[in-house]
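The complex appears here without one of its protein chains, the remainder shown in place.
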Amino acid sequence: MTVAVKQRVKVANQKRIAEGIYSIWLLAPEIAGAAMPGQFISLYSRDGSRLLPRPISICEIDRIHGRIRLVYRVAGKGTLEFSKLKENDSLEVMGPIGNGFTLEGKKAILIGGGIGIPPMLELAKQLTIPKVMVLGYRDITFLEDEFSAFGDVFVSTEDGSRGTKGNVLDAIRENGIEADIIFACGPTPMLRGIKAYAAEKGIVAQLSLEERMACGVGACLGCVCKSKETDHHTNVKNKRVCKDGPVFYAEEVEL
Amino acid sequence: MTVAVKQRVKVANQKRIAEGIYSIWLLAPEIAGAAMPGQFISLYSRDGSRLLPRPISICEIDRIHGRIRLVYRVAGKGTLEFSKLKENDSLEVMGPIGNGFTLEGKKAILIGGGIGIPPMLELAKQLTIPKVMVLGYRDITFLEDEFSAFGDVFVSTEDGSRGTKGNVLDAIRENGIEADIIFACGPTPMLRGIKAYAAEKGIVAQLSLEERMACGVGACLGCVCKSKETDHHTNVKNKRVCKDGPVFYAEEVEL
Amino acid sequence: MNTSVVLAGITFKNPVTTASGTFGSGMEYGEYIDLSKLGAVTTKGVASIPWPGNPTPRVAETYGGMLNAIGLQNPGMEVFIQRDIPFLRKYDTKIIVNVVGKTTEDYCDVVERLSDQDVDMLEINISCPNVKEGGIAFGQDAKNVETITKELKKRAKQPIIMKLSPNVTDITEMARAAEAGGADALSLINTLTGMKIDIHKRAFLLANKTGGLSGPAIRPVAVRMVYQVANAVKLPIIGMGGIMNAEDALEFIMAGASMVAVGTANFINPKAALNVVEGINDYMNQYGIKDIHDLIGCVK
Partner (left out) sequence: MNTSVVLAGITFKNPVTTASGTFGSGMEYGEYIDLSKLGAVTTKGVASIPWPGNPTPRVAETYGGMLNAIGLQNPGMEVFIQRDIPFLRKYDTKIIVNVVGKTTEDYCDVVERLSDQDVDMLEINISCPNVKEGGIAFGQDAKNVETITKELKKRAKQPIIMKLSPNVTDITEMARAAEAGGADALSLINTLTGMKIDIHKRAFLLANKTGGLSGPAIRPVAVRMVYQVANAVKLPIIGMGGIMNAEDALEFIMAGASMVAVGTANFINPKAALNVVEGINDYMNQYGIKDIHDLIGCVK
């Protein structure tokens, strides 16, 4: 794996794709060259009062033009700042970070929940086996169309305004979707449900976790998740989401 | 006096006029409308790690176009940030602040030392009595030409590279300059010398002082100077540079 | 929607006041905001006689904060009583007078003199890090805290707020001592002692060498101390330390403060205290909270 240097990169373009959701393309040839689906980058604020990096998953990789795409929700002051960036503005980033998805299996379900949906897009592009996508939203949908190029897309919304009313597992059950592997990213309760579901069905699941980070490189032990076995590096039942993840096999971790 | 509201203003233009010295015009009709020579404005950094205002004197007032000019030296991170502002960029300012120069006397010497020179320019414009300007620099000169429209200009430099070698008082003595009033802004040692000189000559001197500030509005008592008499507001021998100054009569203050 | 709070029998229309020393007696900022919109104005520390304070520079910017070593410059209680109290009384707001001294007698003199005055509460500053003789020395020793509180309670007609220093190993010990001494309320935190060096001049930035650190940099320490004290004593708390906006203020309230004080933020935005008042209302509206008391100490 190449080392993720901290660098200043330029914004190729940015647009709002839904209420509070932004899509930004960054000119970052080194990152684009090295990145794998499921990896993320750390974004740094320009304002010195906000020191820590903001981890954002890579949504698309365009090796030809040396660009990467991020899709993110404005959640606080850091992402608010990023949302104001325009073409040719620059920002500091570090990446690609972490271990992405392992491309494997015969028939896959790609599951994204809320702001966990973006990283599934590059995975959908790179994963060549038959697959369906299940996308869970609270209410407003985004990126849905872009997935349809890669297979059938099923949607769930909490309020039932589109697709299945309920969560992604409701959508899977309602549509009788079957597979031998699940790739998923989303809120912890969703991942917990998927882990149980995969165990029940006896299929493999790769889950992308989220945790508060400080260093983003594996040094501070801020971002650990509980692992089933004693971890090689930490020598306790903790794995680092930033370095050892963010993608883990469901059986590896306790949620 | 009108109240100095905190407001966001636009940059009309900015240019570097000497090594590390910048001249910026701000579109600030309210400030331009109210400002007097010798007053200053507080500039705020965009970076939240730098909280306190940077006081900068008003160098020129353009009531017609609703603009004010500042000339400043890059002294640290705040002024460095300001030096990067371009046309149409905006920044937060508060002003005009303080009491400026009282326009009086029959024959004046306007003395500016280093970065104390800029406020003398608007004074030179507004002061209609006969006057000469004495400008003291370390080495590189700036604004010198702009003063010549308003009277004779004498220069001193510490290294003797231009004008009198030495300080502004050396230039005054060398050129036998006489007057019944002095207006001065510059470093404290210079002002101390001028105070002594004015006392010796028995003439009036108005001095613009500099002090570290926090509130800039007279509330925190951060920026006091020693006054000869017990001050009306503070009830001790302290006056507030931001509110009661920055311009004081030489006899009012201890330097 | 109710935002009024009662501390020691005094009703404040909203839980927002100004932090002592950052707002003078309200005259300067009164030009920017309507003082009647604040729950209270807390004035700059006043002593029995005028104090000239420390030499300059008295203030220095630090990362996300500032240092001050004003040294409690004040015009003395007589001028304060003649000029500042009548000025503030014109507004529909409560008056909290911050009291300083170098000796116990000093504090007693001021409190005695103020006890007949038309002010609502007295806040006793036993925590100023910038004067050698008094202030903080009282606030760093539990026995001293208790003793001075008792002495002042004997003399004051108004309820007494003891203002605690964060420069201690265990703030709850000081809070308990103040409670034992009969305090009616507590204010915290005062500033953390800090220092800044100008590496180019190779000299201290402040003439006083050390100063008090305030501003958002210290907020996590202040919130922690408010939480600890709220869970250690029964007294109502005025929380402060780096409150820049309503969100920050709500952290203190949820940690257990019944009121909050806006300090350094005034210097950055003269409307800061007013914005806090309005922002708390907005938050309560947004979440349908009917009474501010539902938020006070709600995080356990």
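Per-chain residue numbering starts at 1, and chain names A, B and C are given in the order in which the chains are listed.
Rule of thumb we're sticking to: a contact is a pair of C-beta atoms (placed from the backbone, for glycine too) under 8 Å apart; a residue touches a chain by one contact, two chains touch by 3 or more.
Bear in mind the structure is a predicted one, so any value in this text is a computation, not a measurement.
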item: Options C:E28, C:D109, C:D184 or C:E251, residue touching the unrepresented chain; value: C:E251
item: From C:G64, C:G101 or C:G181, residue that would touch the chain that is not displayed; value: C:G64
item: Residue ranges of chain A at the interface with the undisplayed chain; value: 3, 5-6, 44, 48-53, 94, 211-225, 233-238, 243
item: Hidden partner interface residues of chain B, rising order; value: 48-49
item: Touching residues (missing chain, whole complex) on chain C; value: 62-65, 67, 140, 167-170, 192-197, 199, 202-204, 209-211, 213, 216-221, 223-224, 227, 242, 244, 247, 250-251, 254-255, 283, 298-299
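Keep this in mind: only the chains that are shown with their structure count from here on.
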item: Most distant chain from chain A by Cα centroid; value: B
item: Centre-of-Cα separation between chain B and chain A, whole angstrom; value: 55
item: Inter-chain centre distance, chain B versus chain C - centres from mean C-alpha coordinates, in Å; value: 35
item: Chain B residues counted as touching two or more neighbouring chains; value: 48-50
item: Residue list for chain C, restricted to those that touch at least two other chains; value: 63-64, 216
